[in-house]
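Pasting a structure here, questions to come.
Only one protein chain is missing; all other protein chains are in place.
Showing chain A:
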Amino acid sequence: MEIFLQQIINGVTLGSIYGLIAIGYTMVYGIIGMVNFAHGDVFMLSAFIALLLLLLLTQMLGLAAAPAFVAAMVASMALTALWNYAIERVAYRRLRSSFRLAPLISAIGMSTFLANFVTVTQGPNNKSIPPMWDDVIKITSGGAYDVTLSYKQILIVAVTGALLAAFWFVVQKTALGRAQRACEQDAKMAALLGVDVNRTVALTFVIGAALAAVAGSLYLLQYGVVKSSDGFVPGVKAFTAAVLGGIGSLPGAVLGGLLIGLIETLWGQYFSSDYKDVAAFSVLAITLIFMPSGLMGRPDVEKV
């Protein structure tokens, strides 16, 4: 029982991170119908940016851990957003009017480029940050196993929750969010109403990257290490989360992220951690058989 509780806590933490990445997949898919294959690598890149800045601020400038982490995360959000803006501009925009697979192929190329760029500049091995905030709260004690909730985990879940709330507000209540939803449904009509579609798509990439950078920084904080191939597996997991929740659906991306995080940790605990990825993908496959548009996706039946 204690172990179960512990794995729920761990699963929710991991799931929050997947959820933040999944939003980037789902938003881009929603607005231009493209699976942004490079998004996982953008996440990895953001973790590296955070890592370098964190080391710089703590080791060279002697800043305390907390302000250094916040500064590194914010700076990573800005730099990653800028980077993703450039990617969209250079690698995708021109191809949007081309055949459907063209941007996807370009995204695969960009993914390979990013992973290799980081491998070449940073090496292929794990890079780590010095341990920080290792305090934990004991939830149960005296049993066979002490269930703990670390400060980091609280931070991760709280930051994710707050960001999602802010993000939800932007999408539902602001002119930008409305423009974004309009482009999603009918970009040509949105343009007829004065919406700059290119700008809206670019902003979608910027927001997706900023959220991925939060995920990257939190991932780094939680696990302490990152390596250049870390774009791939978490990227695929987050994409699975987006599809499981229903691609195009924001609440679906978060729900999918949490589910994948939970399935992965629980399976790893009770069955075999070698097969935890298989478990996540199997759940996806089974769900899609019964709900082809995902848990919260909308079947596209509409009056035209």
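In the analysis below, a residue touches a chain if its C-beta (ideal position, glycine included) is under 8 Å from a C-beta of that chain, and two chains touch if they have at least 3 such contacts; residues count from 1.
Throughout what follows, contacts and distances are computed from a predicted model.
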item: Name of the absent chain as recorded in UniProt (options "SUF system FeS cluster assembly SufBD core domain-containing protein", "Cytochrome P450 RapN", "4Fe-4S dicluster domain-containing protein" or "ABC transporter ATP-binding protein"); value: "ABC transporter ATP-binding protein"
item: Hidden-chain contact residue, picked from the options A:Met132, A:Val197 or A:Ala279; value: A:Val197
item: Chain A residues that touch the omitted chain in the full complex; value: 175, 178-179, 181-182, 185-186, 188-197, 298, 302-304
